[in-house]
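For this depiction, one protein chain was excluded, whereas all remaining protein chains were kept in their positions.
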Amino acid sequence: MTDTTQLDAPPRSQWWDVWDQFKSHKGALLGAIFFFMIILGVLFGPWIWGIDPTFIDIRSRNQGPSLAHPMGTDQLGRDTFARMMAGGRVSLAVGLTAMALALGLGTLVGVLAGYYKKIDGLLMRTTDLFLALPLLPLLLVIIMLFRDKLNAAFGPEGGIFVLMVAAIGATSWMQTARIVRGDVLAIKEREFVLAARSIGTPNRRMITRHILPNVLSPIMVSATLGIANAIITESALSFLGLGFPPDFPTWGRLLFDSVDYLQQYPERVMWPGLAISLTVLSVNYMGDGLRDALDPKIRGR
Amino acid sequence: MFTFTIRRLILTVPTLLFISFVIFMIVKLSPSDPTGNLPLTIPSEVREQIREALGVNKPLMVQYGLWLKQFFWLEPRIYLEQAFGWDMGTAGETRLISYQTRSPVMDLIMQRMPQTLMVVGTAYLVGILIALPIGIISAYKQYSVFDQIGTLVSMIGFSVPPFFSGVLVIVLFSVMIPTDSLFWLPSIYDTTHEVVDWESFKYQFRQMIMPVMVLALQITAQISRFTRASMLDNLNQDYVRTARAKGLKEQSVVLVHVLRNSMIPVVTVIALGIPSIFGGAIITEQVFKVNGLGQLLIIAIQGGDVPTVQTLTFIFAILIVLFNLIADVLYGILDPRIRYD
Partner (left out) sequence: MTLKTTLLGAAASLAFAPMAMADGHAGERGRDGNVSIIYWQAPSILNPFLSGGTKDIEAASMIIEPLARYNETGALVPWLATEIPTTANGGVSEDLTSITWKITPGITWSDGTAFTSADVKFTADYCMNPDGGCAQVTKFEGVTSVEAIDDLTVKVTFDKPTPFPYGPFVGGESPIIQAAQFANCTGAAASSCSTENFNPIGTGPFKVVEFKPNDVITMEANDNYREEGKPAFASVTFKGGGDATAAGRAVMETGEFDYAWNLQLSPDVIANMEKGGKGTPVAGFGPLVERIMLNQTNPSADLSDEDRSVIRPHPFLGDPAVYQAMSMAIDRPLLVEVGYGKAGKVTCNWVPAPDAFNSTSMTCDQQDIEGAKKMLEDAGWTDSNGNGTRDKDGVELSVLYQTSTNAVRQDFQALIKQWWSEIGIGAELRNIDASVFFGGDAASPDTFQKFYADVEMYANTFNGTDPQSYLANGLCDKAPSPSTQWQGENISRFCNEEYDALHAQLAETAGIEARAEIGKKLNDIIVQNGGMIPLVHRGRLSAHANSLGGVILNVWDSEIWNTADWYRVK
């Protein structure tokens, strides 16, 4: 199944090429560094910054940024900096996992539907079905049916995490699937695919070697849009009481809660808004760089 | 292609029937109740009587069958009667009634249609018109200043949800700017406003600016990113080099050859988006009180108004199936090598 035997150098060298190309893409490198810093910040920040994100110090509520509270405090006197870091953990975890799930599912369905004519109809009608389902009642039903079971299996927080990721993933893969399928339909008829087929390339390698690399760019765009989408959807779900407990901060929730205070304390909206935007931007640039790096035509230049 | 279209259209009927059944089951299973929004001072026996009067407690299959009959058989006849003055024997039959308003669901939808199409439809049009040039130029001049700014704006535009951007523009243009200023914009959309002359048109334009812009920002962000990515893929293809070598004008190389081949994902995204125009924009409609189909849907969901949710969602499903079919046909036109049979 592998073609490494025909190559003189070990396959690792190809990935070094990709990495070299990725490094030369300034935006991508910056994006990656920034993204890494955000991850490090939310993972280890709470250890260094000792304030509990749910601790209420009612006397110091509604404060502006200061040394004690670099991002100020909220209407109950909770430290916004601590909440941003704790919220980032949840938002990033949900955003990345749900995006990955949606992307994986969408790409799988899209490639299969586009490549195999026989199952195209069935898969696309299923996609239509999912697109048509009313999101809110669907989520209410999912949560009603599965929350207690998942809580029993994964513990309260783990259960809700699995539920949120599954719910967001299961309701946002359809666009990727449609887009990937559209591209696959076109690529399938290109000359290089015909050429590959004429030398007897099996379907599986056909998909992984020839089709997938050529639909990478819409997938990357979907990935960037998917993260933003998942973070915002998570906040909407939590707001409706379908997600994490109300005292559990997430970026989307912090943003939502502070909109009412937009006029009095504009900085309070800025922090979560900035965090979400910057994360999405850095993922976008990483996606750009990765796509260029994986494209042999560009890599050669 | 023609036989393909016909075959798909026929296949649409069982698909939609199945979808309608799944929607029905989900809406019925979901734990909202038509008496849920009533004050707690109304005791449970009275709530039970209200449910009984609404027919909520009938067997599920009976309710589904009734909905099918009303939606596919009774309502079309009523609209034919209204349109042509025929008598098709609908007098005395119970129409598809919403639980909350006790009025025909189809009338509610018809009433909401104009403002929804006006605001969400315009936003979509504006979004596409802005997104395509941005996407094309960003791809053609990749990593130029224009591209970088375009990326920044569209990414921030997509990651800032309308519950925030909507309130932000209201604070900027309705609160901070004095009411008598030329730049002041109304924060509450007047759905009873009628355009009869230039003055009323100007007011209509003013009240549409904010909701349309907030919505268009999201749409632009999405479409321009897909256009850019797809254009980039195609700009490096061999046929572009060939076309240039043939001495074709750069303009026609980019705008005719490359653009046409890059349109497949863009057509997909737009085809997925158009049904959502009819679905309304729930949050933006709420923020600006446009009270279109999106607001109708969310109120119906919260109020456990099964007939309204079911009908709205099903119309939405019809549009999705239809526009995805149109997209499939368009693929074949954009790239004649794509064949379905």
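We call the chains A and B, going by the order they appear; numbering starts again at 1 in every chain.
Simple rule for what comes next: a contact is a pair of C-beta atoms (placed from the backbone, for glycine too) under 8 Å apart; a residue touches a chain by one contact, two chains touch by 3 or more.
Computed from a predicted structure; not experimentally measured.
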item	value
Identified contact with the non-displayed chain, of B:123, B:136 or B:170	B:170
Option from B:45, B:87 or B:197 whose C-beta touches the chain left out	B:45
Residues in chain A touching the chain absent from view	54-56, 58, 62, 75-76, 78, 140, 144, 148, 156, 239-242, 245-247, 257, 260-261, 263-264
Touch residues of chain B, complete complex, unshown partner	29, 31-33, 35-54, 94-95, 97-98, 100-104, 107-108, 111-112, 167, 170, 174-175, 179, 186-188, 191-192, 286-289, 291, 295-296, 299, 301-304
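Keep in mind that, in the parts below, only the chains that are shown with their structure count from here on.
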item	value
Intercentroid distance (Cα basis), chain B paired with chain A, Å	24
Complex contacts: residues of chain A adjacent to chain B	27, 117, 121, 124-125, 127-129, 131-134, 136-138, 140-141, 144, 174-175, 178-179, 182-183, 185-186, 189-190, 214, 217-218, 220-221, 224-225, 228, 231-232, 235, 252, 255-256, 259, 262-263, 269, 273, 276-277, 279-281, 284-285, 291, 295, 297-298
Chain B to chain A touching residues, read off their complex	11, 15, 18-19, 22-23, 26-27, 29-32, 143, 151-152, 155-156, 158-161, 163-164, 167-168, 171, 175, 221-222, 225-226, 229-230, 232-233, 236, 261, 264-265, 267-269, 271-272, 275, 297-298, 301, 309, 313-314, 316-317, 320-321, 324, 327, 331, 335, 337-340
